[in-house]
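The next block holds one structure in the form of structure tokens; read it before the comments.
Excluded from the complex is one protein chain; the other protein chains are retained at their positions.
Here is chain A:
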Amino acid sequence: MRNTISVILLAISSLILAACGAAPTTTPAVAPATGMALEIRDAWVRPANMAAMPMEGNAQGGSGHGTMDQTTEHGSMSAGTTTAGYMVIKNSGSEPDYLLAAAADIAETIELHNVLMEDNVMRMRPVEKIEVPAGGEVELRPGGFHVMFIDVTRDVKEGESIPVTLTFERAGTVEVNAVVRQP
């Protein structure tokens, strides 16, 4: 009897431990991140260099061009450094999921964008979400969907690993480490 209880207790604690371990917190860059039915691989970010960027004021005199958050006919717009992130998101589930947002500590603003290419003309547009089809995958790649980092706040150096938190409609938040590299 005592033995049975210990076995049950052991089983319960193992279960609890396993449950904790399975929570999608942080994952190494190479291992696929699993958030429910999603698997993310090959996450990478282009390097960005802050050197020589006019962060405040402007050495060029009173033109006001090139300063961050300058007020022009476009209102308060960004003129900071940008970079982009890419990955492949696979959905083994039977329902489509949607990437809604991405967060990382390397930029003031992070948006989801798409590039439409027609007749060799590129048009970049923000998108509200990126569909990850049921039983399929979506590739964020140069010339297509990408995570856009606007007003990068620090140097993003080749070889670094950037933790990025992705928010999905169904799967919730999933963290991935994106490697900084050239394509």
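The definition used in the following text is that contacts are C-beta pairs under 8 Å (C-beta built on N, C-alpha and C of every residue); 3 or more make two chains touch, one makes a residue touch a chain; residues count from 1.
We adopt the following convention: contacts and distances are computed from a predicted model.
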Match the chain absent from this complex view to the correct UniProt protein name in "Oxidoreductase", "Signal recognition particle receptor subunit beta, a GTPase", "N-methylglutamate synthase subunit C" or "Electron transporter SenC". "Electron transporter SenC"
Interface with the unshown chain - residue positions in chain A: 46-47, 49, 51-54, 58-60, 65-66, 72, 74-79, 82, 84, 108-109, 111, 113, 115, 117, 119-126, 142-143, 146, 148, 150-151, 182-183
